[in-house]
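Please see the structure below; I have some questions.
Shown here: the complex without one of its protein chains, the others still in place.
The first chain written gets the first letter, and so on, giving A, B and C; residue counts start at 1 in each chain.
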Amino acid sequence: MNRNVAIVGGGQTYHAARRHDVNQVEMVNEAIRAALQDAQMSIDEIDVILISNMEFFEGTHMTDCWMVDGCGAYGKPGVKITTGGTVGATTICAGAHHVASGLFDTVLCVAFEKQEEGDTGAILSGVAHPLWGRSLAGAAVGYFAMMGSSYMATWGAKEEHSAMVAVKARQNARKNPHAHLKLDIGIEDVLNSRMLAWPIRMLDMCPASNGACAVILSDEKTAKARCKKPVWIRAMETAHNEQFELDWRDVTTKRPIFSKACSSRIYKKLGVSKPSEYFDVFEIYEPATWAELVWYENLGLCEPGEGFKLIEKGITNIDGPIPVNPSGGVLSTNCIGASAMLRVWEAALQIRRDAGRHQVPKDVHRTLSTAYGGTNWTVMMALSKTLDD
Amino acid sequence: MTARVAIVGWAQTKYAPRLPAVNYPELAYEVISQVLDDTGLSIERDISNSISCSHDIWDGQTISDISINDVIGGHLRNEEKMAMDGSTAVYYGAIGILSGEFDCTLLLAHTKMSQTNRNIVNNTAFDPIYTRMLGFDYTSAAALQANRYMYKYGISHEQVAKVVKKNLANAKLNPLAHQKGDFSISDILSSPLVASPLRELDIAPDTDGAVAMILASEEKAREITNDPVWVLGLGTCYDAYYLGDRDLAEFMALQKAAQRAYTMAGIKNPRREIDVVELSEDFSYQELLWTEGLGLCAPGDGGVLVDSGATQINGRIPVNPSGGLLSGVPANVAGLNRVAQASMQINGNAGEYQVGDVRIAVAHGHSGYCGQHHCVVVLGKE
Amino acid sequence: MSEQSKQEIFEVDQHLIAHSNYFAGKMGSKFYTTLRDKKKILGVKCLKCNKVLWPPRKTCVFCFSELTQMVEIGPYGTLESFTLVTYSEPVHPRKAPFVYGIVKLDGADTGMAHFIDEVDIDRICIGMRVRPVFSKERNGNILDISYFKPV
Partner (left out) sequence: MARKAQELISIPITVDVPYRFAAGSYLTRFFIELRDNDKIFGIKCPQCGRVQLPPRIVCAQCHVKNEEWVELGNEGTLVAFTIMYFPLTDPTTGKPHKSPFVYGSVRLDGATSVLDHFIHVEPDMDKVWVGMRCKLVLRPKNVRIGDLADIQYFEPLEGQKRPLKQMTQ
């Protein structure tokens, strides 16, 4: 990047299944006002506004234009970028590009989803090719079920291990006032929840949430002048995957995988050899429990086949040596368009030590966030506390 | 701007009302493989990232870049999608290169308008709480804008028809255009009424097609071509959303987007310094309104400008020598097609519709109804 | 692929159908319950811009101020623009031909897009004074106003 870019503020709504009290514009505005307040900025100081959500999830075309009032975008530059579930992170990348280009100093990135208003089932089934598998679509659950059965058959993990992930997420969420599913549950509760597609149960999956997140980025000069605790964007990487070959669900695959390709690129950029030591906190995009275990391995936090041992030993707990998703993650809050932005914002809060009750006890200098969407796509972002970290 | 970005290649399909033999990834691949062949670049070796440009609802697929990913070289690589007009791909692509993150970016815009109904698609761009149930679409909204504009400034039907006459005549020179011909003003004013004052010939026709383009950093551009087209200025701007929020005869957002692009390009007097303009007139009257917004004449003088013949292909400031969108360019593809057409003018490659020696060209795109978001790109020669 | 070019053209008809439900928000709800129950039209006042906006919204589009003060506007208004629509689509609640207009209600600074009816199409003009005709059966949506007609 030609200029250093910092996160100088951010905000989010509380996330919930029902937000009958606000329309989409009003909900987005809540996050924006929170972000401006956090950054101690007025809307007049924002140079560019980037607005994103899952395109057409709420059945509305050109949502960015509709959001203009609530975002303060009237008369300002901006564009709408969409990349599916990764879009929140893509939007922060786009914001960083805007700042690094030298054309703009301060950028407001906005991401949201009001899932209750759209027909999520119908729109999700539209992800499938219209002539290839749409009649069987909506099988995101089936996809992660196959991942789970492949994981168990290959590595000898048990359903209890995925349940441990489900419990960790919801117990962490109880410490996060913004999270959606704050459940005081144990392993038995997960195993007794409704079977959706073996071995995926209701509590193995993410919820459908309403919510928004906004993050403000600035150049180094503005950040140092205006912000007490700037968090620096150190590297970003995007990797998509081809349309029809979805090998992630098969843990034995020998083919190059988006997640490993992307992490090895970002590690190379940063000179990381041992990610579990280099990064202090991970905020990853896990739409289902089994995906979290596969992420551990794909990110190199452990050897292949060892992911379930990390959760078993509590290593990824909020107070463990490698905390993963202290916020409660996507398993606790999934306002899809905003989910990937929340991963980055929650990581920034950890660096600032502003995460409140879900702050990890250890020192946090560096974090890694991942996103997930499309047909196995990811965007990764590394943040640091200082430019020397 | 100290660092510079260049357009080093582009390719377009032939435009047609309906291309039923190909699906949209195949349509996209046609232009992607052509632009790679023309520039001698390979995805693996040269392209650092790609940006596609389309809408899920037009494509009939959720996250529709899923279907574009393979043909654009997105596998294990960086691909992003603009859910806006194609001009914004140039804007965002150039910003990515200026950021230092990328040095060679493949852009794509595609739409098959024939596969759905534009009015139903565009109805969903109206807010669901106060407007959508009334059944508006871009054509009926544009008709309100046209009427307001013509009323406010006394623009005549003949003046608006002159845009159609000029563009469809220009299109005869453009081998890729599909709507073209010599029409008299009375032919145009007697074409079937759609939504007053707009008639069939006032409205860009349903079209299928795609455009691909490659942007490069200055260093990379020098390796690729001897004829780079430089991106000198960029500007975007959002306007108010609701139809009644603004006087539809005004163009604050276009004016601001243009001002940003001109300032960046060092253009002080657009009327003198710009040699050719390719703008997005989804509807005939918009060419007049947008020429005002781009500062080519005073507010309200769009009609006078077209009367003067200045915007003719051989005029003082030719507008849409390619035939414009009225000649048949798909929604969303529009802005990227405008940039490609303007680039052809810069390089002297526009064939029969070359307007002479072009040093500065302006391309324009807009998204939403009645110009809710504008994007202006200033291009220049070495 | 000469073999393929001779193939039949294969197309498949599908619909993408999504049942959505959009919440109006508290201010929007007040607008609709007032329209439905009292046949009154509310806007919202921006004290900073000194403008009254329709539709009501919690943030001023022009200055980003938070808005709270709802005020009654209309019912009379002035036609800002209009169009006669000649085509029909399934999304239209009325059969063509019909007229759309933008009406700036008295006391408001922004316009409302809606239907215009009971009007002689040859005599309709910008600047014409109009008033709303409310639907007999009102359900809390924008069609609770049936259309505007000349005063």
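Everything that follows uses one rule, which is that a contact is a pair of C-beta atoms (placed from the backbone, for glycine too) under 8 Å apart; a residue touches a chain by one contact, two chains touch by 3 or more.
Because the structure is a prediction, the values reported are computed rather than measured.
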Chain not shown, its touching partners among those shown: A, B, C
Absent-chain contact - pick from B:Gly9, B:Gly73, B:Pro270 or B:Gly371: B:Gly73
Sole contact to the chain not displayed, among B:Ser99, B:Thr124 or B:Gln354: B:Thr124
Contact partner of the left-out chain, one of A:Arg249, A:Arg265, A:His358 or A:Lys385: A:Arg249
Listed residues B:Ala3, B:Val22, B:Ile185 or B:Met264, member touching the removed chain: B:Val22
Interface with the undisplayed chain - residues on chain B: 19-23, 25-26, 29, 33, 42-44, 57, 60, 69-71, 73-75, 112, 114-117, 120-121, 124, 128-129, 132-133
Absent chain, residues of chain A that touch it: 20-21, 59, 119, 121-122, 125-126, 129-139, 141-142, 145-146, 149-150, 152-153, 158-159, 194-198, 200, 242-245, 249-250
Where the missing chain touches chain C, by residue: 1, 4-5, 7-24, 26, 28-30, 32-33, 90, 140-141
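Keep in mind that, in the parts below, only the chains that are shown with their structure count from here on.
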Two chains joined by the most C-beta pairs in contact, as defined above: A-B
Greatest separation from chain A - chain, by CA centre: C
Chain centre separation in whole Å, for chain C relative to chain B (CA means): 29
For chain A paired with chain B, centre-to-centre distance based on mean C-alpha positions, whole Å: 34
Distance between the centres, which are taken as Cα means, of chain C and chain A, whole angstrom: 37
Multi-chain contact sites of chain C, meaning residues that touch two or more partners: 14, 16, 20, 22, 24, 28, 61-62
Contacts with 2+ other chains: residues of chain A: 23, 59, 68-69, 74, 123, 126, 130
Interface residues, chain C side, partner chain B - complex: 5, 9, 11, 14, 16, 20, 22, 24, 28, 53-55, 61-62, 80-87, 89-94, 100-104, 110-115, 126, 141-143
Touching residues (chain side chain B, partner chain A) in the complex: 1-3, 49, 55-57, 60-63, 65-67, 69-70, 74-84, 88, 91-92, 95-96, 98-101, 121-122, 124-125, 127-129, 234-241, 252-253, 256-257, 260, 264, 367-368, 372-373, 375
Interface residues, chain A side, partner chain C - complex: 19-26, 29, 43, 58-59, 68-70, 72, 74, 114, 116-119, 122-123, 126, 130-131, 134
